[in-house]
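Presenting subunit A:
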Amino acid sequence: MDIIITISSGFFLLVGSFLCFSGGIGLLRFPDFYTRMHAAGVTDTLGAGMILIGLMIISTDLLVFSKLVLVLLLTLLIGPTTSHVLAKAAYHNGLMPKTLNNHEKNNAKETSSSNP
Partner candidate 1 sequence: MIAHLPILQVIIPLMAAPICLMLKRTQLVWLFSIIASGLAFAVSILLLQQVMASGVISYELGGWQAPWGIEYRIDKLNAFLLLIISGISTVVLFAAQTSLEKEIPKDKHIFFYVLYLLSLTGMLGIVATGDAFNVFVFLEISSLSAYALIGMGNKRQALWASYQYLIMGTIGATFILIGIGLMYQMTGTLNMHDLSQRLPEVEQSRTVLAAFAFVIVGVCLKLAMFPLHLWLPNAYTYAPSIVTAFFAATATKVAVYLLIRFTFSVFGFSFSFTHIPLQTIFMALGLVGIFVASTSAIYQNNVKQLFAYSSIAQIGYMIVGFSLSTVTGLTATLLHMFNHALMKGAIFLALAAVIYRVGNVELNNLRGLGRQMPLTMAAIVIGGLSLIGVPLTVGFVSKWYLLMALIEQGWWPIAVLILLGSMLAVIYVWRIVEVAYFKEPLNKNSTIKEAPMSFLIPIWVLVIANIYFGIDTRLSVGVAEAAAQSLFGVAL
Partner candidate 2 sequence: MLMDLFNHWVVITLMMSGLYIVIAQGNLIKKIVGLAVFQTSVFIFYISMAKVEGGTAPILADGITQYSNPLPHVLILTAIVVGIATTALGLSLVVRIKEAYGSIEEDEIQQQDNQALSESNLEKEA
Partner candidate 3 sequence: MLFAATLAIFITMLLAIIRGIVGPTLYDRILAVNMFGTKTVLLIALLGFVMGRPEFLDIAIVYALINFISVIGVLRYSDTHQFKHSPTLEDPVEKED
C-alpha cells in the first residue's frame, strides 16, 4: 500500500517541481513583461498546487494534513489575485505590451536603417 503512496507523491512532486522550474526559466527568457507575467502566474499556482498535493499524500497526522489544505487554499486564492492586480497596475500605468506591430515597426526601423 505505501509503495503506491510514495510513487504517487513522487509523481506529483516531480511534476510540480518541473512546472516551477519551467516558470523560473520562463521568467528569465521571455522578452516582454506581460509574457513573463504569464509564465510566472500560471506555473505559480499550478506548480505549487501539485507539490502541495504531493506533500498531502505523504503527510502523517490530520493536523499536518489540514494545515496543508489551508496552505493550498491560500495559494490558490492569492496567486491569481496578485497576478491580476499586478497586470492591471502595469497596464494602468502605461506599460504597453510588446505586440506584433511593435515588432514590425522595430524590424521596419532596423531594415530601413540597415539598407539605405
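For anyone wondering why these and not others, all candidates are chains of the complex that A comes from, given by their letters.
Just so we're on the same page, contacts are C-beta pairs under 8 Å (C-beta built on N, C-alpha and C of every residue); 3 or more make two chains touch, one makes a residue touch a chain; residues count from 1.
Since we're looking at a predicted model, the values are computed, not measured.
Interface remark: subunit A makes contact in this complex with candidate 3 (options 1, 2 or 3, touch as defined above). For subunit A in complex with candidate 3, the residues that touch the partner chain are 6, 9-10, 13-14, 16-18, 20-21, 23-25, 27-28, 31-33, 36-37, 40, 44, 47-48, 51-52, 54-55, 58-61, 63-64, 67-68, 70-71, 74-75, 78-79, 81-83, 85-86, 89-90, 92-96, 98, 102, 106.
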